[in-house]
Structures are given as structure tokens and as C-alpha cells.
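The other protein chains are all here in position, but one chain of the complex has been omitted.
On to subunit A.
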């Protein structure tokens, strides 16, 4: 049985090694932040971090994650005590239905870890793997800029 480290906690999971991480997170560990969107690696709703890199949990078998650190959106904060990036999303109203948002937060988190002050083009390029259907893109971009310490006045969106 695989052993995973999720949000800093080591956990033995009962799932078969070929089970995609997403189902283990949601169904076994009770972490519902990562969402099922396509199961095909096309939409990014299931994005989590593995060793600091954005990974599509719907395609990643838990068997390959033995001994590697997985971070989900729950690892960044709680609704009551959101982390800085989550607080930026709240401050910018960066969700409509919000189904894609946990994936967006994790993709942005991985970006900011690698590139603390990304350019506009770098943010858009990083987020291109994640789909949003409500058209919340301008708010999400503003949230990532805010988290990166950019001047909110220069967001290019309506204040």
C-alpha cells in the first residue's frame, strides 16, 4: 500500500498503486479541494503540487508518489484562515462558480514558488493549462498579480 505525504502528513492509503491521486485525495483522504473536471489532463481543475511543481492529480497514479510531498489547496490555508494567495483570490473576488479555482490557486502557487515576480505573459502562460468557463480570468490574473506584490492599480482590469 502506497505511503503519501499530503500537506505535510504521512498517510498510508488503501488504494491500488494505479489509482489516480485525485480519487485518493477526495474519496479516501477527504480532501475535496482538487476537483474532477475531465480526467484527461485537459482542464486543470484537479491541479495539486508535487515537490513544488504543478501536477494533474487526475492522471497521476499514487504509486509513483511514494515518498514525495503532495500539497493540495487545503495545505495553503482554511476558509477561516486563508493563506496569502488564497486571500488574494478572496480580495479580488476571483471566483464565480469557483469549480476551477482550487486548481488555479495551485497552478499559481507553483508559479510563484518558481518565479516570485512573474510578468503578465508568464502568468498567462502558466495558467493556460487551467480552464475557467465563467470567464473569471481577469479576476484570477488580478489575484495572482496581487499575491506577487504587483501594484493593484496596474492590473488592467476594472478596480
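The rule is simple: a contact is a pair of C-beta atoms (placed from the backbone, for glycine too) under 8 Å apart; a residue touches a chain by one contact, two chains touch by 3 or more; residues count from 1.
Rule of thumb we're sticking to: contacts and distances are computed from a predicted model.
Colleague: Name the omitted chain as UniProt records it, choosing among "HPr family phosphocarrier protein", "Sarcosine oxidase subunit alpha", "Ectoine/hydroxyectoine ABC transporter permease subunit EhuC" or "Aldehyde dehydrogenase".
Modeller: "Aldehyde dehydrogenase"
Colleague: Who touches the missing chain here, A:2, A:37 or A:118?
Modeller: Checking each option in A:2, A:37 or A:118, the one touching the absent chain turns out to be A:37.
Colleague: Which residues does subunit A use to touch the chain missing from this display?
Modeller: 15, 19-20, 23, 26-28, 30-33, 35-40, 42-43, 45, 72-74, 76-80, 82-83, 86, 89-91, 93-102, 105, 123-125, 127-128, 130-139, 141, 156-158
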